[in-house]
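Missing here: one protein chain of the complex. Every other protein chain is in place.
On to chain A.
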Amino acid sequence: MQVYQAPLRDMRFVLHELFAQHDGFGAIAAHEEFTPDLLDAVLEEAAKMAHEVLLPLNAPGDEEGCHHENGVVRTPAGFKDAYKQFCEAGWASLANDAEWGGQGLPETINKLVEEMICGANVSFSLYPGLTHGATTAIESHASDDLKQRYLPKMTSGEWSGTMCLTESHCGTDLGLLRTKAVPQDDGSYKITGNKIFISAGEHDLAGNIVHLVLARIQGAPEGVKGISLFIVPKYLPKDDGSVGPSNGVLCTGIEHKMGLKASATCQMSFEDSVGWVVGEPNKGLAAMFTMMNTERVSVGIQGLGIGEASYQGAVAYAKDRIQGRALSGVKRPDLAADPIIVHPDVRRMLMTQRAYLEGCRAVGQWVSRALDVVRHGTDPVAKQRADDFVQLMTPVVKALFTDLGHEAAHLGVQTYGGHGYIREHGMEQYARDARIAMIYEGTNGIQGLDLVGRKLGAHAGRYLKSFFHPVSDFIEANKDAKEDKNNPWGKLVAGLEQAFGALQLSTATIAQKGMADPEEAAAAGTDYLRLLGLVAMAYMFARSAEIAGAKMMAGEDPDGFYKNKLTTVRFFYERILPQAAGLLMAIKAGKASMMDMAEDAF
């Protein structure tokens, strides 16, 4: 039995306490109407929806999967109703602009709700999730006419969206793609080609499916400079907004996958399908990246959500399952054995999961705050800094959260032992479902390359400033404390300083070596991303500890939340953060030991 409950207490902590000071970005006027009470009410309603509507469909949906017959795709039983309820309650349009019928809530709330949806049912999350990515691209790049025609219906969830990038021979290297677009006299294009791995490409949830398709206009340059983005609906909309004739878009099959089975992953065929260009011709990659970047943060949240669900399952089992006796002496003489939660190695697993999840949640909230400032901020300096931060952290959120979420899901299986490996408890589903998040929207290896190749050196390191300066300022502001070695707070600041030093040194090393040899930078990508991620979590934990410590001193810890937070922080600093030193050593060692092996020796 899967047991997911949204971790509301920790969510309220990151939302209201950790980021009460807006973290240097300043308050957002457009969001002032959303009082803490109102936001809490939204979170509670969302938690209820996740628990009552989505969670019950998670294991059955995995069992049943999607069905494909004659181009028609049916989602598992119950999904259609759930989607209807989901949309009617407004969850599909939480952070969308009011102009198009959205609720206009902050991204900070939206990302917490996304976490809940993913924790309850990650397969389901893809249907509204891809629609959200598509509306973002349309809003940023499409003509007013296209916006008017598509955004209201997509915002409400009546119509859904997809992104069609991958073809059988090209995934990461989109410059190779073959789908072609032939200009028509009326300004539209006829799109012909085949796409694969299209999530939500065809299903029975929405009245129309709006595909955002990458294609090459006839005669356009080769490579990525000749790619354009098109809107291609399944049914051509009529002027009154209703759906008209079908548009030559056909689902020719669905994939049989390791996990994520209730999400239809479709092979799509477009044949002379009418499409309209989004943004400028041949600038499709830029428009697509708008969608991709939004999606990358959301994919990171998938890792977090699944990890949390697995953690909760593991905790329930560890308290319930009795095996052996505690090494420090019998804890439950009333039982035949002690619950396995008494064992240090089980503690290691549970604490690791918990530290990962709380750390990622805080980092995710920091990035969400920046996303809100980018979108709604008014001070150009703060906006620039927020945008720099989003640029820097997008690959980190995507890869770090999905790597750690995947690890957490496997720790959940491990906690269950053999009972984790069988289907009955739903733990192995988390491990399978979490796997894809490390792959799609740019593999985690690509995220590392993005970080060292595009983000680290951009504008002489300006993106880094948005992260390095707050951390450095924090260490400096607390430097008196670290003189006192016996003071736990001082130890923590010293630990942060040490890890931050490793990050600074790694950054300088990569910048220096990478300039002479791009392979050196590429070889460091994955390790560097993890190191930066660990330091980001460490910084979030240090600030959390500062708040929690103050609350405890003031005697304001009725439910023990702050005490527990400090324990988690301590675990992270003592048992996880030391990895920073090892990562630094690996990064400094460089590419040689990877690249020296002759190809034919493999």
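To be clear about the criterion, a contact is a pair of C-beta atoms (placed from the backbone, for glycine too) under 8 Å apart; a residue touches a chain by one contact, two chains touch by 3 or more; residues count from 1.
Rule of thumb we're sticking to: contacts and distances are computed from a predicted model.
Among the names given as "Na+/H+ antiporter subunit C", "ABC transporter permease", "Aspartyl/glutamyl-tRNA(Asn/Gln) amidotransferase subunit B" or "3-hydroxyacyl-CoA dehydrogenase", UniProt records the absent chain under the name "3-hydroxyacyl-CoA dehydrogenase".
The omitted chain makes contact with just one of the residues A:G445, A:G461 or A:G490: A:G461.
When the full complex is taken into account, the listed residue touching the unshown chain is A:A511, out of A:A286, A:A316 or A:A511. Although one chain is not displayed, chain A still touches it through residues 459-462, 464-465, 468-469, 471-472, 504, 507-508, 511.
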